[in-house]
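Here is chain A:
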Amino acid sequence: MGGFVRWRAVILGVAWACAGIGGAIASEPIRIGSFLSVTGPASFLGEPEKKTLELYVERANREGGVLGRRIELIIYDDGGAGEKAATFAKRLADSDKVDVLIGGTTTGTTMAAVPMAERAKVPLISLAAGIPIIDPVKPWVFKVPHTDRMAAEKVILDMKKRGITRIALISEDAGFGKSGHDQSVAVARENGIEIVADEVYSAKDPDVTAQLTKIKNTQGVQAVFNFGSGQGPAIVTRNFRQLGMSVPLYQSHGVASKEYIRLAGDAAEGVRLPAAGLVVAAQLPATDPQKPVVTAFKAEYERAFKSDVSTFAGHPYDALQIVLAAINRAGGTDKAKLREEIEKTSGYIGTAGTVTMSPTDHMGLSPSAFHMVEIRKGDWVLLD
Partner candidate 1 sequence: MSLLRIENLSKEFGGVHAIEDLSFTVDPGTIHSIIGPNGAGKTTLFNLMTGVYAPSAGRVLFQGKPVTGRKPFELAAMGMSRTFQNLQIFFNMTVLENVMVGHHLHLDCRLIPSLLTLPGLRRRDREARDTCAALLEFVGLSRYLDADAAQMPYGALKRLEIARALAAGPRLLLLDEPAAGLNATESREIDDVIKRIAASGVTVVLVEHDMKMVMGISDHILALDYGRKLAEGTPAEVRANPEVIAAYLGVQA
Partner candidate 2 sequence: MTLFRPRTGGILVLAAIIALVPLGLGNGYFYDVAVNAMFSAIVCIGLNLLIGYGGQISLGHAGFFALGAYGSAILTGRYEVPPLAALVLSAGAVALIAFVLGRPILRLKGHYLAMATLGIGIIIHIVLKTESGLTGGPDGLALGDFTLFGLSVSGERDWYWMAGGVLLLAVWLSLNLIDSPLGRALRAVHGSEAGAEAAGVDSSGTKVRVFVISAVFASVAGSLFAHKNGFITPDIGSFFHSAELVTMVVLGGMASTFGALVGAVILTLLPQVLASFEQYEAMILGAIMMGTMIFMPKGLLPSLAGLIRRWRGER
């Protein structure tokens, strides 16, 4: 569909130019390039990201574009492979001559494109969680989602509040789960929580009762924390109930979408997880400054695609809003100026939280971005 959007934009642009009307509109379109993992193991992230980008670029164009210029969106699918991401990022920068890059669905694909973005001096806004993307700070690289560390903190602090001191981790062995696992270990240590069992599974394992049995038989486990995304956590949840385990089960924000509840079924009852405001839009108190933003986005997304919104669908929305605002402020698409303006983003309220960036912070998310929720009767219940 990205190609479709692009072509339509081009054709419209040409038509305008030929008609000789709308002077400013006939000028060069603003080119936004995106490389996303629309297929492959991270497609559950990349697919909603792509949908959101297309939806909101089209909407922005309907409303007259930015600075009177139309927006041309070019999306390539890297299939989750870092090497492809690097090549497509280069293609976007060199061949398609985009003004800004949005992408890297995963930390791996983002990092693979980072050397290129830095060399070519194109602003890159990542949709991935990994801390290495912004720490150390790289002049041209930004990111919008929460870090995995923030999710881990939310969970560990909730455990602490309940008086839990000994926990077990079970995480997916690839990208999302692996980095979440490493962050969880660090956060738990800082908070005096002991990890007494630490197991992993592969994304497509049909059964994880072996790992869970090991956890079950470990002395003194007071809670289990599963960091993963896709089908794995649903299998973990079901196997957890199958074994009759009764300690609290925590999941990560990786499964904060209705799809998880649907797959895990009754087994999901009582599971706690950190979720962005977007997922629990309806439950947010009216005083929450995020409420109008996330409610509107959620409604628009679910109307357009007839599928449940997940945390990840919001990231490209935030990235796009930040970029468009920066272009507005910069008065054009000069890359150096644009970069500076992105860095000056302040007080932007998006789906992930409130963003205030600085030269030393290229994410700028307030730590209160996550809400702890519990699943009851197949729906989210806000705990804080």
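On how the list was made: all candidates are chains of the complex that A comes from, given by their letters.
Definition applied: a residue touches a chain if its C-beta (ideal position, glycine included) is under 8 Å from a C-beta of that chain, and two chains touch if they have at least 3 such contacts; residues count from 1.
Being a predicted model, the structure only gives us computed values, none of them experimental.
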Using the touch rule from the top, find which candidate among 1 or 2 meets chain A in this complex.
2
Give the list of chain A residues in touch with candidate 2 in this complex.
1-4, 38-39, 75-77, 80-84, 86-88, 90-91, 93-95, 107-108, 111-112, 114-116, 119-120, 130, 132, 173-175, 178-179, 182
